[in-house]
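One structure is given below, encoded as structure tokens.
Note that one protein chain is taken out, while the other chains of the complex remain in position.
To keep things simple, chains are lettered A, B and C as they appear, and every chain counts its residues starting from 1.
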Amino acid sequence: MSQPVAFPGLAEFLAATTGRNMTKAAYVGVAIGVLMIALLTVDPAYAAARHWIEGVLWGCLAFFAFEWLVRIRTAALKGDARGYMLSGRGLVDAACALAAPIAMLCGVDDRTAWLLAALWIVKVFPGVPGLRRLRRVLVLESRPLLSVLVLFLMVLFLASVAVYFVERDAQPALFGSLPSAMWWAVVTLTTTGYGDAVPITPFGRLFAAVVMICGLGVFGLWTGILATAFAAETRRDNFLRTWESVTKVPFFANLGPAAIADVTHLLRTIDLPPRIVIIRKGQRGDCMYFIAAGEVEVDLPGKKVRLGEGAFFGEMALLGNYLRSANITTTRLSKLLVLDLADFRLLMARHPDLAQTIDAEAKRRTLENQ
Amino acid sequence: MSQPVAFPGLAEFLAATTGRNMTKAAYVGVAIGVLMIALLTVDPAYAAARHWIEGVLWGCLAFFAFEWLVRIRTAALKGDARGYMLSGRGLVDAACALAAPIAMLCGVDDRTAWLLAALWIVKVFPGVPGLRRLRRVLVLESRPLLSVLVLFLMVLFLASVAVYFVERDAQPALFGSLPSAMWWAVVTLTTTGYGDAVPITPFGRLFAAVVMICGLGVFGLWTGILATAFAAETRRDNFLRTWESVTKVPFFANLGPAAIADVTHLLRTIDLPPRIVIIRKGQRGDCMYFIAAGEVEVDLPGKKVRLGEGAFFGEMALLGNYLRSANITTTRLSKLLVLDLADFRLLMARHPDLAQTIDAEAKRRTLENQ
Amino acid sequence: MSQPVAFPGLAEFLAATTGRNMTKAAYVGVAIGVLMIALLTVDPAYAAARHWIEGVLWGCLAFFAFEWLVRIRTAALKGDARGYMLSGRGLVDAACALAAPIAMLCGVDDRTAWLLAALWIVKVFPGVPGLRRLRRVLVLESRPLLSVLVLFLMVLFLASVAVYFVERDAQPALFGSLPSAMWWAVVTLTTTGYGDAVPITPFGRLFAAVVMICGLGVFGLWTGILATAFAAETRRDNFLRTWESVTKVPFFANLGPAAIADVTHLLRTIDLPPRIVIIRKGQRGDCMYFIAAGEVEVDLPGKKVRLGEGAFFGEMALLGNYLRSANITTTRLSKLLVLDLADFRLLMARHPDLAQTIDAEAKRRTLENQ
Partner (left out) sequence: MSQPVAFPGLAEFLAATTGRNMTKAAYVGVAIGVLMIALLTVDPAYAAARHWIEGVLWGCLAFFAFEWLVRIRTAALKGDARGYMLSGRGLVDAACALAAPIAMLCGVDDRTAWLLAALWIVKVFPGVPGLRRLRRVLVLESRPLLSVLVLFLMVLFLASVAVYFVERDAQPALFGSLPSAMWWAVVTLTTTGYGDAVPITPFGRLFAAVVMICGLGVFGLWTGILATAFAAETRRDNFLRTWESVTKVPFFANLGPAAIADVTHLLRTIDLPPRIVIIRKGQRGDCMYFIAAGEVEVDLPGKKVRLGEGAFFGEMALLGNYLRSANITTTRLSKLLVLDLADFRLLMARHPDLAQTIDAEAKRRTLENQ
């Protein structure tokens, strides 16, 4: 594991390549590692291919240890090695690299020690798309979510005591102590319902029915809180992303800030990789596009026209001619602002000057292409 | 199966009949086919009526193969046979027509090969009402839904490892490998709870309780995302459909685009078949109607009046006289714009000129019918 | 059962008493009847008290038959007996009165025939509060709910075929036919998870995991649709109920219709029975009240003041003095408009003239009560 340091050139090279590649390699490593851990626990697979499985696991571990050291070095070059090592990410990287070997050194059975490598999956966490929004939702609504959790635990405890009281004589093996009754209560309140412990006395069943209905209620509150918060966050997110783009489109340049805020609410941002067909000839269109970044190619009969940043297209579909008249394709990674038919009408109603600009451009294009 | 081509006249005839009839026939075919596949797998039914069941299945197959060929020919007449055959729909049609016979030719047991005919049900897919809206919701919210899915899988994996660790010695048959523990985890996280594998150690149960509560959380996020997106799509859809209709009603013709956008938010579109009683005499009314398309018949004492496109009716119920004074029936397929009492008041508040028009017309009608 | 007709005076008397009393008696009858039906099916109870149970059931039946005849007579006096008998309600009343005896006449075992009396519970249906709103939600959103149902059925069928295919050899007793596999699929897709049929092959479990996650998705869509529709209906309902009341309060009389619409959005209607303490002295207040109908009594030191329709109270709590200074009680059934602190501020911001009126009245009252 100290080998990488012996080849500083390689480490340098890797530190120089973008963190993006490193991250991609780490994802592949995590996927392989997770598969190997699963195989490790399957007795026939372990008996048949023990050395292969452990070899691959050691390989993954070496890569993660190496990645950790490279990241420390990269941070050290920026003068903040300690900052990285004590950050959440640094600690996760350290745990991924060291947990399993340390456990082995402490004398834990190899097959058990490798289970600690399950931590590798936490490395994927920062790469989950939209995670920031989910976290904001959970943080902003932590108080009501917490109160629902406390309510849940209170109902759980009281239900356990009640059912323990009425069922302990009928089923001493299943409801003979409060912890057993709690196990039943949590299985029931979450509507999981394994069926390993089921009340059989009439009062026990009556309590159980109330507990189940309370379970639905807790569930409903939980969902209601999350749905509310998610709706607010989604609106905020979309607004922010779109505002950035709107200000870059010359078409909207003459609008005052109030109008821009208004327009921003109507648009939606999408990011498209190169060579994606945005509009297909002959399809029914229900939106127009503004190019916030990137470039598209319009495949007109006999010639190909390229439209760059700030241009718009697809407006004819909103002006009465509902069938798309040409294929339009991205030539490189592009960020487009989408204006749906419904919002187009609202926009035109509120900003007639924009409507005229679009109308004029549409007429010019129609003439030009005849 | 090559017979239809031998009767080009018939194919022509079928291509000439609307695709609608063909589609209806296909739905019936799917329903019969699905029933036959189910019967095929029930041993007593198969033993008793093997030949009937297989006969009907061959009949359905012949129909779908024939339908596929007709569609290819129809597309070929439009010069785009290849386009159809490679489109999603064309591929589904091909699979429906060819999957089962090809499997039989490859030597698969007849009864098993027919299971591939279950694909027929996919033909119903494009006909599901409101599907477009559902798809838009799923596409627009694919990123957060995906992050919830990734979170779900991460929780699944870590929960499996933890429960495998604490339960493998106590229940080697059920938790003896990570894949087995994962099966338990997915059954628990989705709150399905079969009860085939249940942790019995105290720590296993503690982990399980946490997993169940996480399951509720994942569920809540999922629902929250879908609810939010669905609300936005519903608003957008209604607005679009209603806008189309509003612009066709002369009553609203003098409004500027901003006012039309405003009015559109207050109205709701409904489509009614002929001979439907919209208003029943003596009932309490809480909405008025504008006719966007179609015609209605007012059953006044002694005479019948017909109202056509652009007319409105039912306004008296909103002007103080809450009981409907006549039966009103559609005479043909009609599209009506509904204005509820609450929205009527908002409309009157914001557009007093419209209020006067409605008031004047109501007075004129009252005088006329005295 | 023909007895009631033999005492027309009694029938007249009952027809004269309000339908409300009749309805209340019917609810009591339904409650008793339902309890008796449950007892009837419990063998020990039936053996011990057969005659009592059947006696009470006959009594309930006689009452419902009698109620039906009274309602027919009442309708006949209004000249529309046929209308009532063919209306939904009339048919339910007829079924409640006739189903069980007809079954007995047809030779059905008594104990089984009485099960038809379970229909009695349908009589409660029209009395469920808020039912109209629920029905509107279901009707307006019937299309998307239907598409989710169709999607659910398609997933159900395809999942059944897949699991039947992989599990039929491993568990012929549980997955030996498509209907059996469908039973498993519906139990799993709804996340009920009885555990009576559980896939055991690796592929079966993989399919099952996908089915469970789809189950969550269907659930989420379903909830999302209902939540969206419910939110819209609730807004509409509150608006309507509040509008009626606002227009009756002189305080708001000078507002134009646009301002009334605005005010209506800020208020909330509550109905209170007599002798309810609305405001308790010394409590922290966060809302004020307008009396739309009814009367309240203010318990000032040394005297009692009565406020009637159109008056307002509790405004001092919103003007800086947060502790309530007197008990206020309803003297009869009253309809109040509640203005919460948050909305009070919005109202004051938008309608400064109303703010002045409230302020002046508050000062006058303070002076008077010193």
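Observations
The working rule: contacts are C-beta pairs under 8 Å (C-beta built on N, C-alpha and C of every residue); 3 or more make two chains touch, one makes a residue touch a chain.
Everything numeric here is computed off the predicted structure, so don't read it as measured data.
Screening C:A62, C:M85 or C:I121 for touch with the missing chain picks out C:I121. Of the candidate positions C:I32, C:A81, C:L134 or C:V150, contact with the unshown chain belongs to C:L134.
From the set C:R82, C:R332 or C:R350, the residue in touch with the chain omitted from the display is C:R350, counting the whole complex.
For chain B, the residues touching the absent chain in the complete assembly are 191-195, 223-224, 227. Chain A residues in contact with the hidden partner, per the touch definition given at the top, are 143-144, 146-148, 150-151, 154, 157-158, 161, 164-165, 168, 176-179, 181-182, 188, 191-195, 198, 202, 205, 209, 212-213, 215-217, 219-221, 223-225, 227-229, 231, 236, 239-240, 243, 256-258, 260-261.
By the touch rule set out above, chain C reaches the unshown chain at residues 34, 37-38, 40-43, 112, 115, 118, 121-122, 124-125, 128-131, 133-134, 137, 149, 152, 179, 183, 186-187, 190-196, 218-219, 222-223, 225-231, 234, 286, 340-343, 345-346, 348-350, 352.
The working rule: only the chains that are shown with their structure count from here on.
Among the remaining chains, C is positioned farthest from chain A, on the basis of C-alpha centroids.
Among the chains present, the centre nearest to the common Cα mean is that of B.
Chain A and chain C have Cα centroids lying 39 Å from one another. With each centre defined as the average position of its C-alpha atoms, the distance from chain B to chain C rounds to 28 Å. Chain contacts: chain A has residues 191-195, 223, 227 touching two or more partner chains.
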